[in-house]
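With one protein chain withheld, the remaining protein chains of the complex are depicted in position.
What follows is chain A.
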Amino acid sequence: MTDITSTTPRAKKRFRWSAIFDHSILILGSLFMLLPVFLALTTSSHDNVEIQREGLKFWFGNDIDENFGNAMFEKGGFTKTVTGMTMLMNSFILGIGFAVGKIILSMMAAYAIVYFRFRFATFAFWIIFTTILLPLEVRILPSYEVIQSIGLTNSYTGLIVPLLASATGTFFFRQFFLSVPEELVEAARIDGAGPVKFFVDILVPLSQTMIAAIFIIMFVYGWNQYLWPTLITTDEGLFTLVRGIRQIIQAYAEGSEIPEYGQAMALALIAMLPPVAIVIFFQSWFVKGLVESDK
């Protein structure tokens, strides 16, 4: 933006001071966001005894490969069977499984609600709509009992499918389908395309950007799930990285010996790397998905 007051020398000087002030605030803000993770990274490169003695480290040490190696490949947990690699794989299964499931289910439902004339349309919409009234956290205990009675605890199905019972994606696609020009479906019908052909050949290709945007949001949401995996998976082979954080805290709270600080920080960093990388690399899609889905 051009500053119209910056024609006289005096105003120019004042303008520069205000720019320095603006940048200072932004740099302070960025540091506030960055510093905890930077400290985690530098601390993860030190030996546990050293950290215990001197506190968190502000610069890099020599043990970075050892700590990350232990976090990824050393067998841990109560049963000594789970490694960071297993948890990483489970996190990807949960993140991708949830995102893909969500997109397929909600596109189908939104297509039915927007493009078909049938009696239950309004009723179905309200049934789905009501789910935004109750986040999983509120109905956590009864949900757990239901999963237990069906026998889905300690399975990927029990981990992923109950999380899909919400309306967010359906709303997103409904909103988008409503913005697609009416003429498109008219033209397709004149050309003799049926509902399935219209969906597969026209609507899905048209929604590509929307699908990418919602995929990022949902992947991050699935990856970062904590409470639900904590309840559903007691078998350590099914732990996700975020679920593994709870084990670290537990060991940390009970431990009599020096806690594995470096390794814990390494695992925390691995747990945040994939979702953070996706958000940074696909920033414009991510912002689109976030702002347009309106949650």
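We adopt the following convention: a residue touches a chain if its C-beta (ideal position, glycine included) is under 8 Å from a C-beta of that chain, and two chains touch if they have at least 3 such contacts; residues count from 1.
Keep in mind that, in the parts below, contacts and distances are computed from a predicted model.
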item	value
Options "Aldehyde dehydrogenase", "Sarcosine oxidase subunit beta", "Aspartyl/glutamyl-tRNA(Asn/Gln) amidotransferase subunit C" or "sn-glycerol-3-phosphate transport system permease protein UgpA": UniProt name of the undisplayed chain	"sn-glycerol-3-phosphate transport system permease protein UgpA"
Residue among A:93, A:161 or A:202 that touches the chain left out of view	A:161
Identified contact with the non-displayed chain, of A:145, A:201 or A:235	A:145
Where the missing chain touches chain A, by residue	1, 4-5, 18-19, 22-23, 25-26, 29-30, 32-34, 36-37, 39-40, 43, 51-52, 54-56, 58, 105-106, 108-109, 111-118, 120-121, 124, 127-128, 130-135, 137-143, 145-147, 150, 161-162, 164-166, 170, 178, 182, 185-186, 189, 194-196, 198, 220, 223-224, 226-227, 231, 242, 245-246, 248-250, 252-253, 261, 264-265, 268, 271-272, 275-276, 278-280, 283, 286-287, 290-291, 294-295
